[in-house]
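Handing you this structure, nothing more for now.
All protein chains of the complex are present and in place, except for one that has been dropped.
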Amino acid sequence: MRTSSDGLDGALSPEQDARLRESIRRQTLLTTLGITVASLEPGRVVLELPFREDLCQQNGFVHAGAITTLADSACGYAAMSLQPAERDILTVEFKVNLMSPARGRTFQATATVVRSGRTLTVCSAEVLADGNAAKPVALMQATLMAVGPA
Amino acid sequence: MRTSSDGLDGALSPEQDARLRESIRRQTLLTTLGITVASLEPGRVVLELPFREDLCQQNGFVHAGAITTLADSACGYAAMSLQPAERDILTVEFKVNLMSPARGRTFQATATVVRSGRTLTVCSAEVLADGNAAKPVALMQATLMAVGPA
Amino acid sequence: MRTSSDGLDGALSPEQDARLRESIRRQTLLTTLGITVASLEPGRVVLELPFREDLCQQNGFVHAGAITTLADSACGYAAMSLQPAERDILTVEFKVNLMSPARGRTFQATATVVRSGRTLTVCSAEVLADGNAAKPVALMQATLMAVGPA
Partner (left out) sequence: MRTSSDGLDGALSPEQDARLRESIRRQTLLTTLGITVASLEPGRVVLELPFREDLCQQNGFVHAGAITTLADSACGYAAMSLQPAERDILTVEFKVNLMSPARGRTFQATATVVRSGRTLTVCSAEVLADGNAAKPVALMQATLMAVGPA
């Protein structure tokens, strides 16, 4: 059950958009890794990570940890986009399959809300390299919790 | 079934120890985040991440993505410690519960091999803050795959 | 990478269809629980479980274990539908979110292959009650392994 007053087909209100971007700015790890916002909509968030040589695993592909940070953050903001302004979002848990080596110049994580409840939200996220939809890099299924005044 | 000639109770051979450390050095993300080796044993690896202000989420705690990178890498090297020298390890998937806010000065991930097969290895890892065993930060369960000449 | 000669848009060959149904028949737990086949296509399998009072948890809803059996089996046969005839499929691991109480007269699990490799296949499955798409009962993300002559 989606509980937000934001319709899923519309755009975020300017207040929700500003709130999400402000929270993203406060996540210093995202800046450290170079993660930026590609798109914020109610129940659907796309974040982007450009390749950098200092984000790799032992074979020169982007590290699963950086790909996971990208997908987890996209899930967090997709969940937050459907919650009232005064609530914050924490990750309870996630599971990620690393399906192909993360090779490419840019990686996009698209997170969508599967189930938005008052306390718990379930999201799924797919990470693609340079829009190569035929070979997804990673697939995440995450549980998030809304905290704070309800 | 653990297939390595390394006994689980002994120490790594100098060759295995050097091989793991060399692979860890090649993971540039680990250097970027400040992750270092605390202990390498057959089937059990401990990695460490000191707190840094540029690794945080929106509330000033260490980001789930950095904690996950720490735990995933510990699982990878625990798996590799029981494989023959010519085999590399890739992460197939992992699931992590974020159980407490990652507050503290240092975070330690201890990964242990639960099941080591020829192709697939299952590891579990626990992340503690400053050795505060009473309130674990995160718990991971991971599947890894050995690739290369067998 | 999907490796089967079955096109994803076509139907299963009569041989593949017979092979899957024969394997399903051999899974005695499915008969015990009353699980039947709704649809078998390349890379997409739908299985069905009618409500029964002897499959419930403490509040009279269908038990997570029965819902999981339904989803896991759908994933297994979706994976097998894209593998050559001589290969069998084993479940490596899965993760399932139970999103709503399993109330209804019939439950359908639809599993789709996200990534089909030579050894490992990743599937995702959604379980709906009586086609109530607005409130999915469960979401699964699974890893399966092909074994036997390749």
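Residue numbering begins at 1 within each chain, and the chains themselves are lettered A, B and C in the order written.
We adopt the following convention: contacts are C-beta pairs under 8 Å (C-beta built on N, C-alpha and C of every residue); 3 or more make two chains touch, one makes a residue touch a chain.
These numbers were taken from a predicted model, which means no experiment stands behind them.
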item: Option touching the unshown chain, where A:Arg19, A:Arg44 or A:Lys95 are the choices; value: A:Lys95
item: Candidates B:Pro50, B:Pro101 or B:Pro136 - the one touching the absent chain; value: B:Pro136
item: Interface with the undisplayed chain - residues on chain C; value: 23-24, 26-33, 53-59, 63-66, 68-70, 72-73, 88, 90-98
item: Residues belonging to chain B that touch the chain removed from view; value: 1, 95, 97, 99-100, 114-115, 122, 124, 135-136, 139, 141, 143
item: Where the unshown chain meets chain A, residue by residue; value: 92-93, 95, 119-120, 143, 145
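Everything that follows uses one rule, which is that only the chains that are shown with their structure count from here on.
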item: Same vs different contact residues, chain A with chain C, by half of numbers used; value: same
item: Gap in Å, rounded to a whole number, between the CA centres of chain B and chain A; value: 24
item: Sequence positions of chain B contacting 2 or more other chains; value: 92-93, 95
